[in-house]
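Got a structure for you, written out below as structure tokens; questions coming shortly.
Excluded from the complex is one protein chain; the other protein chains are retained at their positions.
We call the chains A, B and C, going by the order they appear; numbering starts again at 1 in every chain.
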Amino acid sequence: MEELVQHIINGLNLGAIYALIALGYTMVYGVLQLINFAHSEVYMVGAFAAYYGALRFNLVEHPGWSSFFVTLVIAMVACSILGLCIERFAYRPMRNAPRINNLITAIGVSLFLQFSGQLVFGADPKVFPEVLHDSVLFSFGEIQIRIFDVTILGVALVAMGFLNYFIHKTKTGMAIRAVSFSFRSATLMGINVNAIIMITFVLGSSLAGIGAVLVGLKYPKIDPLMGMLIGLKAFVAAVLGGIGNLTGAVVGGLMMGLLEEMVVAYISSTYRDALAFGLLIFILLVKPSGLFGQTRVEKV
Amino acid sequence: MQLDLLNLLKRFCNCIFYFVRALLPVVLLSGCVKNCSPKQRESFQSSPEILIGHFASMTGGEASFGQSTDKGIRLAVDAQNVEGGIKGKKIVILTEDNQGKPEEAAAVVKKLITQDGVIALLGEVASTRSLAAAPTAQKYQIPMVSPSSTNPRVTQVGDYIFRVCFIDPFQGPVMARFASHFLKLKKVAILKDLKSDYSLGLADFFKSKFISLGGEIVSEQSFQTGDTDFKGQLTRIRAADPEAIFIPAYYTEVGLIARQVRQLGIKAILMGGDGWDSPKLYEIGKDAVEGAYFSNHYSSESPSEVTQKFIKDYMAKYKEEPDGLAASGYDAALILMDAMKRAKDLDPKEIQVQLAQTKSFVGATGTITINNERNASKEAFIVQVHQKTHKFITQLGAEN
Amino acid sequence: MLLKLENVSIQFGGLKVIESMNTSIAQGELVGLIGPNGAGKTTAFNLISGIYSPTQGEIILEGRSLKGLKAFEVARQGVIRTFQNIRLFSTLSVLDNILVSMHQRCDYGLASVFLKLPKFFRAEKKFQEEAIKLLKLFKLDHLKDHEAGSLPYGVQRKIEIVRALAGKPKLLLLDEPAAGMNHSETDELMNLIERIRKEFNLAILLIEHDMKLVMGISHRLIVLDHGEIIAQGTPSEIQNNPKVIEAYLGVEETA
Partner (left out) sequence: MRSIYGWILVIIVAAAISFYAQLFLNPYLQQILLYIAINVLLATSLNLVNGFCGQFSLGHAGFMAIGAYTSAMVSLHFQPFVGSLEILNFPIYAIIGGSASALAGFFVGIPSLRLRGDYLAIVTLGFGEIIRVVLLNLNVVGGARGLYGLPGKTDFLSCFHAFFWAGMTVLLLWRLVHSSFGRAFLSVREDSIAAECMGINTTRVKVMAFVISSFFAGAAGSLFAHATNSLNPASFQFVKSVDVVIMVVLGGMGSITGSLLGVVLVTILPEALRPLQNYTHIDLRMVIYSLVLILMMILKPSGLLGSREWNQLLWWRRKGAA
């Protein structure tokens, strides 16, 4: 029985990280109907920005909550800047090109960031600075709750809470939702669509930055290709929950984390990735728009 | 349908134009590439430099392995060039990237041999890419020395394929003998990397030997290169309560695995293979890898002055500590150049003959003798991780 | 009786869009379907052409029920429609647009396509000639290689009708063919519709707001309001039917 609880804790942890990154995919898709493949690379750059930032301000010497938050801010700022650049130079010119061209551009940007990352940061894996010490908070029997587990869940919940508040309670949030419902009518209603899209990219990218720091602390190995696998899984989670729907991304992320953990724990670890995609295909065939997405009926 | 000759003719030449138009770029490119680097075989003697090809994955998933090997090779070659090269000729290393893809490795080796006219090949770290390239090297009779492919089948491709590292059937049992004789272990778990043939090979040979020595494999789990979370597999291993966990993988994953082993409160001893050898192992693993054992080509503490000289030169040139792959690359280049020095002339056939006769060559990774299967028979070092250093424990030779 | 609707109704969620429609269309008859905006005319079209399936009731074509048939099976039974907002294959040429509807009658298989057997050439020639004959009827054959999407609005409307005709329909559903046309074009369209009805012995169901056109050529009219048929009959009967006037013009405020 204790094994199960331990697996659930691991699963929730993994799921929280997937959810944070999935939110980035969902927000950009909501606004631009674009699968932002480059989002996984924004996450990677966030991790490296935190790495170099922590070394630059030698936060490693005195780890603790203050330097943890400084690293978080560094990563969020770096990711937002990168997100803005991608939107400005790669996606804005493509605004009214056919959907497939947007997808190819997104893949192009993702490949570009991967390979230039290997050149700039070097291909060898680096060690993420330990800005926060990990220790067992409390444990009963075999089960252990560590500081990192709590921080990850805590920071993820705070970030999602803020996002939820921002999207549903503030004016800009309403504008973002308007743009995601209908691009043209939002422009007619006097919403500065470019600004809204930039804000969406900033929000999505900073969430990826938070995810990067959390992953960096828990799994302190970073390399230029770290974004690929976790990005694909977070994207699958976003689609699972219903691409374009915020709650869907969070639920999808948590579900993905838990299910992956359970498959590895009780079935066989070899089929872990196959599970992720098998689940995705099953859900999409049963409910094409994902768990929370609303089916868009094509009007004749 | 009356036969309209003119229309027929027009349609016919349209089709010709259609295909020629599609193939124009091919003709253009190949033409230009062909005559801007015409390297014919006979000109080996006349060409001013000795060309050695190094095919490696400089980008893609295993870029850091390819790059370390390349640094090791260039260190050895630059040192030799300072002493006037070989037979008065400067040695040039042509490194081509195969992005970690087997089919690219095959194409790149063909380029190095037939277009650049290399007289010898160094490469590849991973057995899958060595196996993809070996048939080509054998077909054109260009000697190929692999620094660290441990799959036994690589050298069985042909008599022009050599390696300077031991093979899985040797390294796996060495660790198994160490575990059962030295550490007196009975219950061991295995965690292997599904996507790497190096890991699968080592795990299988370790398992068969360990069981034959009366040991028991209590749990066998696997993961994939690039994974970061191993809690699921490790929780299952914890349930099997092993005395030790054998993790035949590269240091890139082992550091993280070790941390999570300790986080889950598993006290088992950690064991591994030559893939662990890198200063980054301790950087990532911190105290989780303290006291872990792994088999390796050499120990950075080994008294042999060739090893110490290698470490000193490497630190001087690249300002970072070398890892096992760099040491293997260094030795592969040294052995190849040693064979070139002994060869009558720089003909690949001659070099192949000399390579086969390499006897007890003292390299950075210990004394290497190329046996008749063209593998390196050498001692395996068992080392223990102690802070940043890998403390020398013992040396185990082949089964006596 | 070509087509019979037996208390057909459909609801989206709670909203009853069509309320037990009972009507029929005879062979060769031209029936006008009129009613204020949002009365459910286009939904009725979608029901008959198989895009929506009715929640209750039955649609019977020549004695056979269309229940459960997909839109393409209904089309192959001979019920072909045009659309309110033009849905031509815009990047294809006019000729290709017409040929698409003939695909259902294409008798050659993949083998004859890959090996270009004589059967393929014969069928293609037959289709081409048929299509050009139809286009000549509408005096559009000079545009056959033009991109359909780049042609003027009125021409695109006609092409959509030709495309429907190419499917050899028994019942042709025209959804506001004269929308956005001026008087002279509407008159020309009226004669054209009359001509094709006679020449191809078609039954036509016509949705139209232009009363001059509808009253002019319809044999019978069905008036739809809020999803219910409030009146059926000849144009003259409908013109002074009080319910129809009320539906269109609303009731005077009694003092």
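Here is the rule we use: a residue touches a chain if its C-beta (ideal position, glycine included) is under 8 Å from a C-beta of that chain, and two chains touch if they have at least 3 such contacts.
Being a predicted model, the structure only gives us computed values, none of them experimental.
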Visible chains in contact with the missing one: A, B, C
Contact with the hidden chain (one of C:Gln104, C:Asn191 or C:Ser236): C:Gln104
Among A:Leu4, A:Val60 or A:Ala97, residue touching the chain not depicted: A:Ala97
Candidates A:Glu87, A:Asp149, A:Glu260 or A:Asp273 - the one touching the absent chain: A:Asp273
Among A:Ala75, A:Val131 or A:Ile243, the residue in touch with the chain that has been omitted: A:Ile243
Touching residues (missing chain, whole complex) on chain A: 33, 35, 90, 93-94, 97-101, 103-105, 107-109, 111-112, 115-116, 119, 232, 236, 239, 243, 270-271, 273-274, 277-278, 280-281, 284-285, 288-289, 298, 300
Chain B residues touching the omitted chain (full complex): 8, 11-12, 14-19, 21-23, 25-27, 29-31, 33-34, 58-59, 96-97, 99-103, 106-107, 110-111, 113-115, 127-128, 131-132, 135-136, 151, 153, 194-197, 200-201, 224
Hidden partner chain, residues of chain C it touches: 49, 51, 70-72, 75-76, 80-81, 83, 87-93, 96, 99-104, 106, 108, 110, 113-117, 120, 123-124, 127, 145-147, 150, 163-164, 167
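Please note the rule applied: only the chains that are shown with their structure count from here on.
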Chains linked by the largest number of contacting C-beta pairs: A-B
Chain closest to the middle, measuring from C-alpha centroids that were averaged per chain: A
Whole-Å gap between the CA centroids of chain B and chain C: 71
Distance from chain B to chain A - Cα centre to Cα centre, in angstrom: 35
Residue numbers of chain A (touch at least two other chains): none
Set of chain C residues in contact with two or more other chains: none
Residue ranges of chain A in contact with chain B within the complex: 3, 6-7, 10, 14, 115, 118, 123-125, 127, 134, 142, 144, 146, 215, 218-221, 223, 225-226, 228-230, 260-261, 263-265, 269-270, 272-273
Chain A-touching residues of chain B, taken from the complex the two chains share: 58-61, 63-64, 67-68, 194, 221-224, 226-229, 231-233, 235-236, 238-239, 252-253, 255-256, 259, 263-265, 280, 283-284
